[in-house]
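Only one protein chain is missing from this complex, and each of the others stays in its spot.
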Amino acid sequence: MSEQTAIHPLYAQLISKFPDSVVRDDRAGFNGVVVQPLNLLEVVKELRDSLGYDYLSSVTAADDFPEERLEVIYHLFKSVGGAPAVIKVFLGREEPVVPSLTPMYPGAELQEREVWDLYGIRFANHPDLRRILLWEGFQGFPLRKDWKEPLYEEDVKPFKSRWPEGKGERKELLNPYKDNVQYPREFEPSTVSGDVDQAMYKSLEYSDDPNSRVIKTDQLVVNLGPQHPSTHGVFRMAVVLEGETIVNLKPVVGYLHRNHEKIGERNTWLQNMPYTDRLDYLAPMSNNFGYAITVEKLMGIVPTERAEYIRVMMAELTRIASHTMTTGFLLNDLGAYFTPALYALEERELILDVFEEVAGSRMMVNYFRFGGVVRDVSPEVLKKIKHLVYNRLPRKIDELDKYISANEIVRTRCEGVGVLTADDAIAFSTTGPNLRASGVPYDIRRADPYSIYESLDFDVCTHDHGDVYDRYRVRIDEIRQSIRILKQVLDRIPEGPIMAGKPQYATKVPAGEAYGRVEGPRGELGFYVVSDGKPNPKRYHVRAPSFINLTSLAQMCKGAKVADAVTILGAVDIVLGEVDR
Amino acid sequence: MAENDLNNPEIDIPDELKQQIAVTTLDRIYNWSRSNSLWPMMFGLACCAIEMICTAASRYDLSRFGMEVMRPSPRQADVMIVSGTVTKKMVPQIVRLYNQMSEPKYVIAMGACASGGGPFKEGYNVVPGVDKFIPVDVYVAGCPPTPQALLHGLITLQKKIEGEHIPDTRWYKKGEVEALPIPILGPDLMDPRHFELIREETHKPLPVVDVIIEGGETA
Partner (left out) sequence: MNGFGILKGLWITLRHFFDTYLSEFGRNRKKLPLDDQRGMVNSPGLFTIQYPEEVLAAPEEFRVIPFLVYEAGDYDQRKYRCTSCGICAKVCPTQCIYITRKKDAETGKPIPSPEEFYIDTDKCMNCGFCAEFCPFDAIKMNHDFELATYERGETHIFNKEKLGKPVEYYAKIRPVNYALEVAEKAEKAEKSTAA
């Protein structure tokens, strides 16, 4: 970040190829190139077809308020590994339009909808540009810096009303409606019908031709969710059925949209750490990890060696806990009501016990700090982890494997269901076990190594069929690899300090941007942060793996039966806290 | 069965019969049986739902309280555990589910989010407490409450049920209980009970702040 003069050869190549439309982003601490909106498609086409950047990881936007400018930021990767190509487009605040990348990268679909929803940036030629996290008819674009929420207090935390004259009052009671709401001027409530799903139903394509159908019945729309035991939370699928076969499917999300990014931009850097726990609440340690390494990148600090080992240890434990739970609940979705999930939860409980001891909470660990971890792991806890890793977990995973893998019901229900080819998986920006089950050996721990993963010995697990069964197999294999990593970490963990420098609550982060990513249990968990040197991030974006994995859900489910859709969703493994943020 | 839960202490039972018979009031046996077969609704919203699942799993084992029958359908459930952040987009569905539950019905607000908005309260899409829309019987603090804390909440609810009397319970009263109005999603979440207030507030003349008037003139 410091060598502002050196330009990455990739960007130099792009600038020489498109001298009129591509310029370098030369703000201090920033990298990448800025592309004219009209030329975006040809530049990206060049990147994809000639330079091999075939994986569009993240699409997001930022508001440069008070400057009259919005940015759209793309992070592209090669599916063989390496650093990102960062492309930016600058737009005005009034009626911003940018061409959609969906025709080239179908994986951009949901992310572009999210940008439209939160920033009001229109994507031309997007097949289905509707609000995604909020509902149609919502007033305003909430992530713009000049938009204020009903319970707005101040631009940044800490709020001045807390000290030294704190009153201990509830903020919503000061609102005229005694609630967290606001309405436009001269608003007549009875004019609103409240039917917010019209556009969604319209976007579901029916075929009206009765001769095209196998069964001569009407196609019908069924909503699974948001309250449905198979959808793992408050996820909703609107499914068009012909008999029992799925003709079309739309994921409807946003029922758990908790405004993570808006709150994150008010928080100080450190205050975001416990909020990241609540993203993917089945793998809090990975979330901490991702956020910590991103901010460390920006701050230019390196954690101590012992801290690195502890971090990897916790991240791998969390992966095991998450994968066992997913496997258990996949069986639950298959109809083996709750029993396998109970067996899986046992192992998870034991890992949570470890977390509770080192971090103080079972789920919301808040364990990582910039430059290290908050607390050392005591020898007793290490002994406990050793027992888990050497005695208990391998035995239990073998048991789980033995019970499930050869079971004929599991095999008939899972094999050949929800197939995603390798090319499709890359195009849809699928990540994690889902991508590897399609035969793409892409694991960020190997593709773009972070922390101490480079020195550790483990395999990237892949399977070739891309169906539900392979997704399950990849998870079981990954648990085994995690145990392998844990053994090495436990052998080598050095003594020493756990924090680089003194723990501080006021973090100084130099101006600039950083995109950090880790391989969470659900795939590439990316954090995009922009700092302007103040105590609070200017932009804080989470590239949530399970949200982007949902893009390919319709592709996987088309042609399958309704019962299979439940299985496919179970194997995609979404966590709603992360999908909706 | 705990003896002092059910037996009425005002009637003397001969010592030799103490193990064989129990004298009780209708209220007590009715409440006792109800409170020990509460069926929760299988309804998870956010992080707390995972702790709810752990509570139902073998280590904490809800079935010790007769609550293991998690019903996905609201019509068969007695208690709704609102486990997680209630968003504006979700609250119409929650009220609808509550309306569909048959009496007697109870609501537990599990965790800080469901009780009062929690850490996400300042967000634009978060309801500051589910009790703004449905009546809540027990609030369980914690973020998220551990399984033991949820069990404590459920025991607290059992105590409440044990203190109820048949004559003044809601579901034996004459007349129909009105369904709760379902909130509407407009430019923001609208509670039908507040329409008048919304009209009044949004039609109020703007407070006289110099800055706004000046801005209006220049524009």
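We just call them A and B in the order they show up, numbering each chain from 1.
Just so it is clear, contacts are C-beta pairs under 8 Å (C-beta built on N, C-alpha and C of every residue); 3 or more make two chains touch, one makes a residue touch a chain.
Keep in mind the model is a prediction, meaning the values are calculated, not measured.
*Asks:* Have a look at A:223, A:271, A:421 or A:488 and name the one touching the chain we're not showing.
*Replies:* A:271
*Asks:* Per the definition of touch given earlier, which of A:64, A:128, A:305 or A:353 contacts the omitted chain?
*Replies:* If we include the chain that is not displayed, A:353 is the one touching it.
*Asks:* In the full complex, which of B:112, B:134 or B:198 touches the chain missing from this view?
*Replies:* B:112
*Asks:* Out of B:52, B:67 or B:151, which residue would touch the omitted chain in the full complex?
*Replies:* Per the contact definition at the top, the residue touching the missing chain is B:151.
*Asks:* I need the residue numbers on subunit B that touch the omitted chain, in ascending order.
*Replies:* 58-61, 64, 112, 115-119, 121-122, 129, 131, 136-143, 145-146, 148-149, 151-153, 155-156, 160
*Asks:* In terms of residues, what is the contact footprint of the unshown chain on subunit A?
*Replies:* 153, 157-159, 161-170, 267-268, 270-275, 278, 336, 339, 343, 346, 349-350, 353, 356-361, 364, 366, 374-375, 383-384, 387, 392, 403, 407-410, 503, 505
Just so we're on the same page, only the chains that are shown with their structure count from here on.
*Asks:* Within the complex, which stretch of subunit B touches subunit A?
*Replies:* 42-47, 49-51, 53-54, 57-59, 72, 84-85, 87-90, 92-93, 97, 116-117, 119-128, 132, 143-144, 146, 184-191, 194-195, 197-199, 201-203, 206
*Asks:* Under the definition above, what is the set of subunit A residues touching subunit B in their complex?
*Replies:* 133-135, 137-139, 142, 149-153, 170-172, 176-190, 192-194, 196, 226-229, 233-234, 254-260, 262-263, 266, 274-275, 278, 281-282, 341-342, 345-346, 348-349, 362-364, 576-577
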